[in-house]
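After this line comes subunit A, so read on.
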Amino acid sequence: MLQVSNINSFYRKIQALWGVSLRIDEKELVALIGANGAGKTTLLKTISGLLHPASGSVQFLDMRIDQMPAHSIVELGVSHVSEGRRLFQDMTVRENLDMGAYTHKAWNKKEETLERVHQIFPILKVRSRQLARTLSGGEQQMLAMGRGLMSRPRLCMFDELSYGLAPILAKEVFKIVKTLREQDIAILLVEQNVRHALEIADRAYVLENGRIVLEGESRGLSENELIKQAYLGL
Partner candidate 1 sequence: MHSFRVTSNKKALFLALLIVILIFAATMPLYIQPYIIISLTSIFMYIVLTVSWAIFSAPTRYISLASASFFGTGIYVWAILGSALPLPIVVGIGGLVSSLLALLTGLLTLRLRGLYFIIFTFGFSEFVRHSSQWWEINISGTEGRWVVGVDHTIIYYAMLILAFLTLITAYAIRRSRFGLALQSIGQFEEAAAHAGINVTAMKIMTFAISAFFMGAAGAIMATRWSYIDPSIAFSPLISFMPVLMAIFGGIGQLYGHILGAGVLTILAEVLLTEFPYYYMLLFGLILLAVILFLPHGLVGLMEKWWKGGLAGKHANT
Partner candidate 2 sequence: SKDKILIGTAIALSGPFSGGAGMTQVPNFDMWVEEVNARGGIKVKEYGKRLPIEYIKYDTKSDIGTAVKLVQKLILEDKVDFLLPPWGTGTCLAVAPIFNKYKYPLIGPTVTSEKLREKAHAFPYLFIMLQMPRAQGAAIVELFKELGIKRVALIHTAAAYGIEHTNVIKPALGVAGINVDILKSFPIGTPDLTPLLKKIKAARVDALLGFTYPPDTFLITQQAKIVGLNPKVFYLSVGVAFPSYKGKFGAAMVEGVMGPGVWNPNVPHPGAREYFARHVKRWKKEPDRWASAFAYAGLQTLEQAIETAGTLDREKIRDVLATGTFPTVVGPVKFDGMFNVQSPGEVGQWQNGEFEVVAAKEKRTAKPIVPKPPWP
Partner candidate 3 sequence: MRILDGEGVRKNFGGLAAVAGVDFCINQGEIVGLIGPNGAGKTTIFNLISGALNPSSGQIRFNGESITGLKPYQICKRGVARTFQSAKLFADMTVINNVLVWSLFGKSARTPVADAEMEAREALAFVGLSEKEELPAKDLGIAAQKRLEIARALATKPQVILLDEVMAGLNPTEVTQAIELIKQIWNKGISVFMIEHVMKAVMGMADRVIVLHHGEKLAEGTPEAIAKNRKVVEVYLGE
């Protein structure tokens, strides 16, 4: 479904990604692991079109998207829940969700999707008319996820999925992500809680200093010594 081949990405003159390749199949849940500053966010931005790679290609559903503008990529069905929430602070919860469904396709089914999102995060319904900036940290995270789902994506990328969520909710969210696959959504997951991520993922990639250093079935990876040491803190 998504094929990233050999991309090099830059921030002005600083190279952040070095020949990165990655693949996601239909309905697959892939985890992306790496230390702070490894380049995870950069990779996600490159896929969603906020950054354009200097070389290499990104294909989505057999279409080359690496030079497409971000808003067209969204229309193809790629959703990117950014790191740090990036809510529209001066709009209400409800309006933020509406914006998630901005594409024509999603707008037509907005009410239906909204209901589903409200089911997943009931607090968003309660806080409907509150300004995004006054939500608590965790509530903001939920809103960011909800907004990401509003576009009815084929591929959903979560950057720092459980950031700032209470343990019970974090567990809940992992479950939800798993169920998303049953709705035909493929998932690319960036997550600091590596153990949890590996538990639910099918496959995982490990990114270090802008390069993929390891990849494979997640079960295998969680046994890997390097991973244990560097990311599981064992």
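The working rule: a residue touches a chain if its C-beta (ideal position, glycine included) is under 8 Å from a C-beta of that chain, and two chains touch if they have at least 3 such contacts; residues count from 1.
How were these candidates chosen? In short, all candidates are chains of the complex that A comes from, given by their letters.
For clarity, every value in this text was computed on a predicted model and none was experimentally measured.
Undergrad: In this complex, work out which of 1, 2 or 3 touches subunit A.
TA: Answer for subunit A: candidate 3.
Undergrad: Could you pull out which subunit A residues touch candidate 3 in their complex?
TA: 35-37, 83-84, 123, 134-139, 141-142, 160, 163-172, 192-195, 229-233
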